[in-house]
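The other protein chains are all here in position, but one chain of the complex has been omitted.
Moving on to chain A:
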Amino acid sequence: MPLQLQHEGYSEEKLGLLAEKITCRETQASTLLALLGEPDHYTYPSIFIYGHHASGKSHVTECIMKELELPHVTVSCVECVSAGLLFEQVVMGLYGSEATALLPRSSSILDFVRVYKQLSSQEPSYQTRYIILDRAQLLRDMEANLLPGFLRLQELVDDNVTVIFLSEIVWDKFRPSTGCFEPVVLHFPDYNKGELHQILTLDSHPSYSPELYSSFINIMLGVFYSVCRDLRELRHLAALNFSKFCEPLERGEVKETDTHKLWKNIEPHLKKAMQTVYLREVSSVQWEEQQQKEEKEAGALKGLSAYAHVELPYYSKFLLIAAYLASYNPARTDRRFFLKHHGKLKKTNFMKKHEKTSNHLLGPKPFPLDRLLAIFYSVVDNRVAPTASVFSQISSLVTLQLLTQVGHDDQLDAPKYKCAVSLDFIQAIARTLSFDIVRYLYDFL
């Protein structure tokens, strides 16, 4: 039973319509509504709303503004690459498109405040105007006086205006060093499992009973809830996988009441979905296609990361292998690995690992070009002349971002490199050359 919204300033009819649109956010909506007050009252100059991705922040504010017909403008800060665009959108939203002619090109906040003052004195409103800034975390990257300016906009323009900030990031990370006008901070908590279930069952399929859909959602939450609580993502996954869930019903093998069989049918499928669709390895179109072609096993389709292997020339492969070995092996072990007659090395001394962790944990180390070439000559069996093409292959590996150059101080004289490929990748390359790379890696000895 939804909570009834109550407010003196608005008719019950409108509030009823509003309450219908908002699911599971009644307490937040009523707090916000109470804070906004009646339309002609003053509201606090700035309100900061934070909460996780898809917790209904924009939906609730937008619904309140639309249903109660308050003068407002919503601007997404992602779209506004400069402050001038932001001001233009605000003025256009509040006063119509003709008003933007008053703003000069690439306007500063002073121009905005001046134009706003002028416009608000021309057509005074008895209602509070609202400026809603979505994804407000991007405001921090713009000019330094923008955020403090918006926080005290009411005082600067001397009009009944309120700025609402919506963000995923907490208010502590917004505060400038010299302080600012503190907003009222409201929190939209995450949906719990029950609420997620309730919202997801709202869009049930018309040709099946709602109970069936609700049991499907239950199964899906069982698989995905520990990884993902994002409503949008879950809804997307539900829409993609429901047809698969219904397949046994359509074939007439299972009745609707036989939940256990349905669960058995869908569960491995959902687990596969987590590794493919959830990671965007396989696009949703591909996923749907694949579901229709039943003979193919789900996941047999190659994902995006399966295309990661590249065709390289013979010596480039060896160069890359040499770079990998140079990056992940300590230099003092080179004698042991790559020299044929390395004399006597104390085995205990060699095996003593004083590094607390392996290099595969800490990441690649930089190495000089000489060491790369030395290892290269020792892993390549036949004789290779150090021609220009070998060196140009090194620099082309850098442009392919398989190697990175460290420290740009010197291009020619003893440059240093790092290897930027993963172990799987290098193993795949070594396999094509039938070269056993693991035998040469210090970490796996």
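Observations, loosely collected:
Everything that follows uses one rule, which is that a residue touches a chain if its C-beta (ideal position, glycine included) is under 8 Å from a C-beta of that chain, and two chains touch if they have at least 3 such contacts; residues count from 1.
Just so it is clear, contacts and distances are computed from a predicted model.
Between the listed names "Origin recognition complex subunit 4", "Trafficking protein particle complex subunit", "Putative calcium-binding protein p22" or "Hemoglobin linker chain", the UniProt record for the complex's undisplayed chain reads "Origin recognition complex subunit 4". Although one chain is not drawn, the whole complex shows that of A:K66, A:H205, A:H360 or A:K416 it is A:H360 that touches it. Within the complete assembly, A:T404 is the residue of A:T23, A:T100, A:T404 or A:Q427 that touches the hidden chain.
Annotation: of A:S11, A:S106, A:N192 or A:S283, A:N192 touches the absent chain (contact as defined above).
Think of the hidden chain as still there; on chain A it touches residues 6, 8-9, 31, 34-35, 37-38, 40-45, 50-52, 55, 108-110, 113-114, 145, 148-149, 152, 154-156, 168-173, 178-182, 184-187, 189-190, 192-193, 225-229, 274-275, 278-279, 281, 305, 357, 360-364, 404, 420, 422.
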